[in-house]
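Only a single protein chain was left out; the remaining protein chains are all shown in position.
In this document, chain identifiers A, B and C correspond to the written order of the chains, with residue numbering beginning at 1 in each.
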Amino acid sequence: MTEAAAAESPATGSLPARALAERYRAVRAATERLRAPLSPEDCAVQSMPDASPTKWHLAHTTWFFETFVLERKGGERPFDPSYRFLFNSYYNAVGPQHLRAERGLLSRPGLEEVLRYRAAVDERMLAWLEGAEADGSSLLSAVELGLHHEQQHQELILTDVKHALGGSPLRPVYRELPEAPGGAAPPLRFERFEEGVRWIGHGGRGFAFDNEGPRHRALVPAFELASRCATNEEYLAFVEDGGYERPELWLSDGFAWQRAEGVRAPLYWERDGGAWRTFTLGGMRPLRPEEPVTHVSYYEAAAFAEWAGARLPSEEEWEVAAAPAPVEGNFVESDRLHPAPAPAGPGLAQLFGDVWEWTRSDYAPYPGYRPAPGALGEYNGKFMCNQRVLRGGSCATPASHVRASYRNFFPPPARWQYSGIRLARDVA
Amino acid sequence: MTEAAAAESPATGSLPARALAERYRAVRAATERLRAPLSPEDCAVQSMPDASPTKWHLAHTTWFFETFVLERKGGERPFDPSYRFLFNSYYNAVGPQHLRAERGLLSRPGLEEVLRYRAAVDERMLAWLEGAEADGSSLLSAVELGLHHEQQHQELILTDVKHALGGSPLRPVYRELPEAPGGAAPPLRFERFEEGVRWIGHGGRGFAFDNEGPRHRALVPAFELASRCATNEEYLAFVEDGGYERPELWLSDGFAWQRAEGVRAPLYWERDGGAWRTFTLGGMRPLRPEEPVTHVSYYEAAAFAEWAGARLPSEEEWEVAAAPAPVEGNFVESDRLHPAPAPAGPGLAQLFGDVWEWTRSDYAPYPGYRPAPGALGEYNGKFMCNQRVLRGGSCATPASHVRASYRNFFPPPARWQYSGIRLARDVA
Amino acid sequence: MTEAAAAESPATGSLPARALAERYRAVRAATERLRAPLSPEDCAVQSMPDASPTKWHLAHTTWFFETFVLERKGGERPFDPSYRFLFNSYYNAVGPQHLRAERGLLSRPGLEEVLRYRAAVDERMLAWLEGAEADGSSLLSAVELGLHHEQQHQELILTDVKHALGGSPLRPVYRELPEAPGGAAPPLRFERFEEGVRWIGHGGRGFAFDNEGPRHRALVPAFELASRCATNEEYLAFVEDGGYERPELWLSDGFAWQRAEGVRAPLYWERDGGAWRTFTLGGMRPLRPEEPVTHVSYYEAAAFAEWAGARLPSEEEWEVAAAPAPVEGNFVESDRLHPAPAPAGPGLAQLFGDVWEWTRSDYAPYPGYRPAPGALGEYNGKFMCNQRVLRGGSCATPASHVRASYRNFFPPPARWQYSGIRLARDVA
Partner (left out) sequence: MTEAAAAESPATGSLPARALAERYRAVRAATERLRAPLSPEDCAVQSMPDASPTKWHLAHTTWFFETFVLERKGGERPFDPSYRFLFNSYYNAVGPQHLRAERGLLSRPGLEEVLRYRAAVDERMLAWLEGAEADGSSLLSAVELGLHHEQQHQELILTDVKHALGGSPLRPVYRELPEAPGGAAPPLRFERFEEGVRWIGHGGRGFAFDNEGPRHRALVPAFELASRCATNEEYLAFVEDGGYERPELWLSDGFAWQRAEGVRAPLYWERDGGAWRTFTLGGMRPLRPEEPVTHVSYYEAAAFAEWAGARLPSEEEWEVAAAPAPVEGNFVESDRLHPAPAPAGPGLAQLFGDVWEWTRSDYAPYPGYRPAPGALGEYNGKFMCNQRVLRGGSCATPASHVRASYRNFFPPPARWQYSGIRLARDVA
């Protein structure tokens, strides 16, 4: 998701104000913990138009609450009127926006001022949420949405910082990471799912983004799904088999893309004599064969699948397989900040956490989808073009943020997210 | 389709050699009739990388027969060995290719030489097809494919020449066109289709491209489909309502695209004081309100639909509606070379001919699709990314070339094809 | 000179009308002889924005006479009113111009029509020049200017066609060329010139462009000038000594340019196993070590000079050395269309013809220079920025077109002209 494009599912009831206040404290604090290892300069840098400075994420998530809750509630003066412009991402209904590609050129407001902005908005938000007047307010759903929105930006803080640090010749460390668990990956199996008319999309209680609905039926043909994500070892075999040199494995756009960009391996891989190393948020380290491959584009994922005699799953297939599974895995709370090898055992491993899994599905509206009216609902549909759906969350995703119906989306060449590969196959 | 990417449906039997010979003569002659109004220079110009010179189309379609029939049959020396490189479009299995964007820089071979090439290949092809040895040959399916391939290029000759002439400040005439029929367009109605599990894809006898199969079932929710294509009058109302200035109507990519390109109306529209004129293959003429709007991108089609309180159909919806209809309409054989107003009457008008109809569907493989092995089958799947499906053929399509299951595809910004709009709606 | 930007020297008397008529016939016929080996398609192609189609050169030189003579004389209707726009190069005072980079997209008017245009203007021009009314007309100086202008375009026809054919994978032949003369180049000597205040610029009788004046004095320090142009053998030694890999030899802009463009040898050189071949207007042939190196940019010329422990001459130095020499050499009339080895003997060889010689001089106005008023004089000065002066003419220059004071100019990266290198040195 280029950034949080979200609106509350109309079918979903919000939490009570008190519960939201507690959640608000927790989510906002989590954001600031991610910021803690970073200097003011680290927080200001923008390494490409797709990535934003940490400082901008800190301010934009705050702007969201100020604009969609405090301003609508009334009785508050804006912290700084220029922020309405500076920290609006793409909400045309709110007004014009600072150029996305120039977020890194804003040295002011500085980090300290942005932290003051956060504190001021937090104070107002909590005073209201913990006061008498909030209960039952129609604005509570915007608060809940804002918290999910902020969780999306928590993940982006990590991926954007990784991109900035990984582009520095110093390859500096974000934070020392725990030793990676050792051991081999379990053998790859394919699990079979029979044809059927299935329910797809969010249908239960609890929060969901509007693009997860309406819940609807779809005829899903029989298919097989890999028992775990593809590993570095498997991907390396593709590389060493000349995978990047064989046009017959690639989508036409994908081959043109890797030629033009000089891509010959996943992002952050570096050849070091005969061995490969990779950049992590803990700095450079040897590539571990048993870990899931990550930071691959859709094009690379599709070429690898072709080479492997398989294909990528559709998002419906993925959801059919994941719906019964518990939402457990290697999320940001594990503090590893890197995908981990799959555990041995029966069933499908790594559906949640570790790496976002590219699907072959175009990011398109579900049957009957209509964006909600107004600024908040205005903008999920507008990204439904030239993007592919990813499912399942990653090692940088908060555990409480993801679910089986969650649809992440990025354009085919995107590689700076923790994106990985799960294979699928037709059933003859 | 950027150009013919096709392979024979394995389920389809070919015509007998004699019948193919007759068809071969007819198709090849039709191509040369389209060329007749053009000078050597007209045939050499390439106005953008997406469009090719007529001369290249004449040679590439010939190369197809030489490479996939004569060369495989054996016993023939190539007409000119350099043509294997010069006139290969994108078949990596055949070998490297001349740069697509530089096709217009090849002044040699000239038109005369290319016509000699055509004649020499025709002579060899017909000698074989009309001889004893062809009957039952496994190469006959490649002949049939080559004829459908050539029909695709017939359409491209017209659209590419229109783009070249339309870009000249002289706005020169390709050929004098007959007077357009007058009269108003019939009122727009929506026809309802009920939910059901439907068969999609080519299933009967006769030729089809591999991307039209496998035939498969899909659950298609209830929908409504417009009784005719959107007209210039309707599109002009969108323009005059500020449609191009209202970001809320547009896909995010689409709005960025029209800002960057300065697009404010369909391709070939020109404002002339208070009125609009449009470029046709017969030169400039006043815009006729009752004609179907054409030369719009997917982005424009989607924004118009949003403005109209509707949406574009999915390709499955379109096919469900079109499957029972006869393949009749304003095709290239009508010699109008321009879309015509819809006739009055019941049912759905203009499903075939006039304009290709943008669908909201990503150009994706059908369930179970696998490209055929080898060069011929290698290359339909590789275009299945970042393109949208169009259905139904246009005023530049040969009548015998299209069918209800036919899937054309272009990237969202493409406008130089005869692309138009049919609206659809959800059923509440 | 990107194209003819010229105005008559006010000090110069024109020829009588009858003499001009004769000269007119000769120059116009020479242009058409250069065209003769080319097909309509060859005449239409534009291989880069800097180069123009032959057809455009044929029409533009005709437009010059129509606009600056026939139109001013009065009593004539334009051949085609659209040509005023289509074939204007850069004369803003005449009106707007068709985009330079899109000259190759104009398939119409075709070659035949352009030849009719030439014939029609020739008929009118000659009727006037050979009639009674022309003698003494103030328009005669524009006729003379137009003939020199056309000679400039004769050279451009050859260099532009060479670029177009040289870019084709077929490397086709413009015309069979005579066998190149054999033999070694004479040894390189440096000839010394003493310091002095020298007269620079055109001063005698006869035609000159306005940028060759005013004639003025300049203090020219003592210098040494090479006895002939640098040869392929000498340049190859630079290449093989790693010349293109050593930043210390290059201007900073030049090194960046050759990295970005992937330049590792002069234009048209191709390595063929261990040997080098080069493209000529007679097709590919082995690189001859004794011929002058040509098709080098200013950047390459300057780097070579640095490597050779020398420098490029200033334009004043060149003119001081060339002023006493006869204007003789390998010009277009020799029909070789390629530079030839220097003859042995005393003095400075190859000052005129063979290759244009890059000087280190910025193309700047001489002291007291003011462009003439009006369209014709408007436009020499406007190119006096970011260009370097070249001197002496080439194997593609008409002999009657060049002189010691003649200033050609191109931007530093230009390579498609017959540009070469003569070294100079400071005197300690």
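Assume a contact is a pair of C-beta atoms (placed from the backbone, for glycine too) under 8 Å apart; a residue touches a chain by one contact, two chains touch by 3 or more.
All of these numbers come straight from a predicted model, not from anything done at the bench.
Asker: Please provide the labels of all shown chains that the missing chain touches.
Answerer: Within the full complex, the chain not displayed touches A, C.
Asker: If I consider the whole complex, including the chain that's not displayed, which of C:Leu15, C:Ala120, C:Leu188 or C:Ala218 touches that chain?
Answerer: For the chain that is not drawn, the touching residue is C:Ala218.
Asker: Check the options A:Gly110, A:Gly282 or A:Pro411 and report the residue that touches the missing chain.
Answerer: Considering the complete complex, A:Gly110 is the one touching the chain left out.
Asker: Which of A:Asp42, A:Glu212 or A:Glu234 touches the chain that is not shown?
Answerer: Residue touching the absent chain, from the options given: A:Asp42.
Asker: Which residue from C:Phe209, C:Phe383 or C:Tyr418 sits in contact with the chain not drawn here?
Answerer: C:Phe383
Asker: In the whole complex, what residues of chain A lie against the chain that is missing from view?
Answerer: Within chain A, the residues that touch the unshown chain are 39-45, 47, 55, 82, 85-86, 98, 102, 104-108, 110-111, 164-165, 167-170, 172.
Asker: Just the residue numbers, please: which parts of chain C touch the chain that's not shown?
Answerer: 90, 92-93, 197, 216-219, 221, 247-248, 250-255, 298-299, 302, 360-362, 364-365, 367-368, 370, 378-379, 381-386, 412, 426
Criterion: only the chains that are shown with their structure count from here on.
Asker: Could you tell me the distance, in whole angstrom, between the mean C-alpha positions of chain B and chain C?
Answerer: 47
Asker: Can you give the whole-Å distance between the Cα centres of chain A and chain C?
Answerer: Computed from C-alpha means, the inter-chain centre distance equals 59 Å.
Asker: Where the centres are mean C-alpha positions, what is the separation of chain A from chain B, in Å?
Answerer: Those two chain centres are 38 Å apart.
Asker: For chain B, write out the residues touching at least two other chains, lowest number first.
Answerer: none
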